[in-house]
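Below: one structure in structure tokens.
Of the protein chains in this complex, one is absent; all others appear in place.
Order of writing sets the labels: A and B. Residues in every chain begin at 1.
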Amino acid sequence: MNSIIMSFENVTFTYMQEDESVKPAVNDLSFSIQDGEWIALVGHNGSGKSTIAKLMNGLLFPQTGKVEAMGKLMSEESLWDIRSQMGMVFQNPDNQFVGATVQDDVAFALENNGVPHEEMVVRVKEALQQVKMADYLDHEPHHLSGGQKQRVAIAGALALRPRLLILDEATSMLDPQGRMEVIETIRELRKATGLTVISITHDLEEAALADRILVMNAGEKQLEGKPDAVFRSGNELTNLGLDLPFSMRMTHLLREVGIELQGEHMTEDELVDELWTFYSKK
Amino acid sequence: MDILLQEVGYSYAKDTPFEKRALTDVSLHIPSGSYTAIIGHTGSGKSTVLQHLNALLKPTEGSVMIGGRKIEAGVKAKNLRDVRRQVGIVFQFPEQQLFDETVLKDIMFGPLNYGVSEEEASRRAHELVEQLGLPPEVLTKSPFDLSGGQMRRVAIAGVLAMEPDVLVLDEPTAGLDPRGRREIMDLFHRLHIEKGLTTVLVTHSMEDAARYADNVAIMHNGRCVVTGEPVEIFSNEEQLRDYRLEPPRTIRLQQKLEDKMGIKLDSISLTEEALAKNIALALSEGRDSE
């Protein structure tokens, strides 16, 4: 299936429109996301990423242009139907945990959508298994690590069996271990279900795993393409306040000290391989 | 100023059904003028140790020497203000502590509490705002009107304004974007050198610990299990993994490279720049030997 699950068409949004000195947070933005894709939306803090997230779930509506999701135009009428088909995980693990325990929290969206009790029990278990938190049914949020809380939030989204999962800076407040847990969970989910994922992030290591990257700057789309193509633009990213993945940073540093590497390396292994070829040619 | 923890034990909510042991028999020396990194996975006791460094927590066993001041388990400690002025702590997400009407007042809060004069406090605030790369206009703004990154800097300025001898940093870059992270860490390193501070960095980032620290302590299950120089600590991959830590990426890459090429680089690379230089050196030597 190759249908479009989310699209922005010339979308512009300005906070405090009446004040003309305020620049639009999102300016004439167009993109579309296919069913089954993993898209990373990257940009430094203040590049318009969080406004895009709010436009995606109907917390904000565009002033010009249109947003379409699940084949419907985003409007007051279609809003709840669209929301029931997408899950969203936010930045702060504490501020989105509604339930008193893990299982209550996962059930929250199901309760809201009037899912019958027997069905809920099955779905809650299933969703928690998918994020490997099935042993924590009765745990309270303050006894969980940040990574665990975010996985519970993902389970809460999955329980609704959504077509789209949006991660809005979901890893930015976590420690490295928590970040790994969440990224690993998403990778496995993708492998198992092919769920469409939009991750909004400033972590390019995370973005490198996506099928496609959209780079935002000052409310506008700066770059778009497959990760290796985007990373090849090197300095342009660094100038935007973003950091290249480690192996690419190393490639650049090696060039600076006079090692004429040919490729741009997305992984450490590729870099090691070229260095080895380089070395053995001598 | 030296800080010395001797056989420190600490339990939260002691003598209740909720008692939770956080530290056991921790002995740790933070030499004056050092840049010490305390590493360990989440829940290893890092932040509990940190709060002992300026007597926010008092040990339930053992003792803590902070400069000339001894804080002992079971002994009432009075008048800790001096200790707290000398040891400044930048907590995780420090922007949460901002409260005053203007940035200027907020930065002056600490120094004024410790009896510094208005003029002096204001002078420090002006100086720090500049040092931290903030535009001078922010001084008259409300801290709540600033961006997240700016708020973080203002909060840091608020701690630096007390002119502490020891600066304790708890994950100071958490939640910042990559550029912000690098700028803040470089700033702390500069201050460490210029002001001759003793710096203690509590971090999850092995890369930051490797790049900046000259002394490293590993915490694990409430114990301080290893202390040493970064080179020894980070080259011992097996030991790091025992304590559920990953070696810094530079060292992992160096090892991959060494295994593949069957060579040994000159030294352990603690930073990316050092690794690049080491590789260049090895490659040019390879060339020379032909």
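Here is the rule we go by: contacts are C-beta pairs under 8 Å (C-beta built on N, C-alpha and C of every residue); 3 or more make two chains touch, one makes a residue touch a chain.
In the analysis below, contacts and distances are computed from a predicted model.
Participant: Can you match the unshown chain of the complex to its UniProt protein name from these: "Sulfur carrier protein ThiS", "Branched-chain amino acid transport system permease protein", "Hydroxymethylglutaryl-CoA synthase" or "Energy-coupling factor transporter transmembrane protein EcfT"?
Facilitator: Hidden chain identified via UniProt as "Energy-coupling factor transporter transmembrane protein EcfT".
Participant: Omitted chain: which shown chains does it touch?
Facilitator: Looking at the entire complex, the absent chain's contacts are A, B.
Participant: Considering the complete complex, identify which of A:14, A:103, A:130 or A:185 is in touch with the unshown chain.
Facilitator: A:103
Participant: Based on the whole complex, identify which of B:6, B:51 or B:102 touches the chain you can't see.
Facilitator: Touching the chain that is not displayed is residue B:51.
Participant: Which of A:55, A:124 or A:152 touches the chain that is not shown?
Facilitator: A:124
Participant: Can you name the residues of chain A that touch the chain not displayed here?
Facilitator: Residue positions of chain A that touch the missing chain: 57, 59, 80, 83-84, 88, 90, 92, 94-101, 103-104, 107-117, 120-121, 124, 140-142, 156-157, 160.
Participant: In the complete complex, the non-displayed chain touches which residues of chain B?
Facilitator: These residues of chain B touch the chain that is not shown: 12-13, 15-18, 51, 54, 56, 81, 84-85, 87-89, 91, 94, 96-100, 109-110, 113-114, 144, 158-159, 162.
To be clear about the criterion, only the chains that are shown with their structure count from here on.
Participant: Could you put a whole-Å number on the gap between the CA centroids of chain A and chain B?
Facilitator: 30
Participant: Give the list of chain A residues in touch with chain B in this complex.
Facilitator: Within the complex, chain A touches chain B at residues 44-46, 145-146, 172-173, 175-178, 202-204, 241-243, 246-247, 249-250, 253-254, 256-259, 268-269, 271-273, 275-276, 278-279, 282.
Participant: Would you pull the chain B residues touching chain A in the complex into a rising list?
Facilitator: Interface residues on chain B, with respect to chain A: 41-43, 147-149, 171, 174-180, 182, 204-205, 244, 246, 249, 252-253, 256-257, 260-261, 263, 272-273, 275-277, 279-280, 282-283, 286-287, 290.
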